[in-house]
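Of the protein chains in this complex, one is absent; all others appear in place.
The block that comes next holds chain A.
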Amino acid sequence: MRKVKVIFWTFSGFSFLLLLRLFYLQVLSGSRYSQFANFQSIRRIILTAPRGKIFDQRGRVLADVKPSFSLSVLPRELDSFAQKELEKYFAWDKNILVGQEASYSPVEIINNIPKEKALELEEALSGLRGIRLEVKPIRFYPYPFLFHVLGQVNKVSYEEWQRDKSYERSDFIGRQGLERWYEKILRGINGCRLVEVDARGREIGNLPEVKEIKPIAGCDLYLSLDLDLFFLADSLFRPYQRGACVAIDPRDGRVLLLYSKPYINPNLFLSSIPQEVWERVKNNPQKPLFNRVTQAQFPPGSTLKPLIALSGLKKGILTKNTRFSPCEGGLKFGNRYFRCWTAHGSLNLIQAIAQSCNTYFYQLGRAIGLEDIIKTASEFPFGKKTGIELTEEEGFLPTPEYLNRKYKGQVPKGIVLNLAIGQGEILVTPLQLALFYCAIARKGEFFLPHLVDSIKFPCGVYHPPFLDSLPFAPLERDGETTYVALRQSQRINLPKEFFQIIDDALEMAVSQGTGRGAYLSEVAVCGKTGTAQNPFGLDHSWFVGYAPKDTPSIVVCVLVENVGKGGAHSAPIAGRIIQRYFSLRRETTNRPENRCGP
């Protein structure tokens, strides 16, 4: 059959080609390849990918990349003399070589060496075999107070490197904050080149057979944060030891400010640091690693009163003119006396919120009942994660079942009174409280908070596949593609009029009531103070509010720890932040547009 012959001879021809190629590789150029085979004459140099940068909403760099010096050794070439010489300069841990003894890539032993020291080293160690001084990009954080947002990077651990071989031993990995959340996007892809080495260990040049693989930089993140607000918050918190402050644009959930004190300087952890320094940071009683905005859980105090009012309105037992028995400084209930902070007399709902009268809310809470309050509260972002790109706590919202279990079927009647003034069984994070006020500001709608506005990646080179699993959509603008965050909102099933009543009350609270510290003459601020009771010391001070009243564009929540009752300390901070926000906005709108050219 002719066709059988055609196929057979075609394949024979190809086999002959393979044999020729085999002959060429093994017989004609075999000696050259044999020389490579022990890899003494080849080095694989890793080209570290620069991590993606992080910018604020006006394009200022929050997490930068700068060149740094690091020292590497080639374990197979390092002799004992060179080792001794090295130890004169560094006490380095030989454990770093574990698993890389046979490596033909240099193993980094010390990184982030100061420039002067690097120059000194270069001179001292230049004659030694198996030691290499390298320049590579390293993370740099210009503003330490952003630690709780950005997190930090560290060297990968031995276990991580074993688990995921796409990391080099000398690579960095995001540890907290956005650095960890967006690790896959930020890290980029390392390149490598193969270098031929002569008999004396000097590098001759790239191996001609293998193309150099260029490193691909990580994607850049553009945040919604405003650096100016951070500067202001940092200065406002100067008198205080611990506290937190968050500002959100209620129109789309963009986080403008997320400040938590105390913080650490993440730059200190870029080079290998002694274990005891790390232990000291971890065991510091001030907890500088703890992000108070998303992880601190406290009772909301009086800031919860709008929620109780909404539950009452929803149940139909309350209007804005409803009055209960006048406040005489507290309420006797059973054999306990529940206190108010002063004797308010007879108040309607608006006044009761503005004056933050506990007696009014004890009676209102009793009339609504525990279950209805909890049911309304569960519509808001209480007791669940908000979905922000940081480590966060859920807070705590008790369910009726939980209370039944805890008190074995006999829930004390006083619980509902405590809950009505935001104490006792309920815990919120500052972020959750801010979102609750977003919902009030937008009259029944809030957007899930988001830190990253957009992601830019090095175009045309590589598309990180994980980008598809994130809530971002591509947008082409001026020939450049950015991935823009998708906004997600949640609606609350309550009529707008209810929110209108709360809105009026909150305005009054700032203009005439307990929140006067946040009052601004240029813009109508609405807000509420609160006290988080603290059994271990002085109480914590809350303030949460928004502005302007009619078209709210910023919600601010401030927590100052251990400064005592009420909003005396937190309300002025919120006021100043809101003030700065609007003055910055005027500046940007009034500024003539920057155009290139004459």
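The rule is short, and it goes like this: a residue touches a chain if its C-beta (ideal position, glycine included) is under 8 Å from a C-beta of that chain, and two chains touch if they have at least 3 such contacts; residues count from 1.
Just so it is clear, contacts and distances are computed from a predicted model.
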Options "Phosphoribosylformylglycinamidine synthase subunit PurQ", "Rod shape-determining protein RodA", "Aspartyl/glutamyl-tRNA(Asn/Gln) amidotransferase subunit C" or "Sodium:solute symporter family protein": UniProt name of the undisplayed chain: "Rod shape-determining protein RodA"
Chain not shown: contacting residue from A:V6, A:L119 or A:L486: A:V6
Candidate in contact with the missing chain, chosen from A:I189, A:V281 or A:A367: A:I189
Touch residues of chain A, complete complex, unshown partner: 1, 3-4, 6-8, 11-12, 14-15, 17-19, 21-23, 25-27, 29-34, 36-39, 102, 189, 192, 194, 207, 209-211, 213, 457, 459-465, 474, 476, 479-481, 483
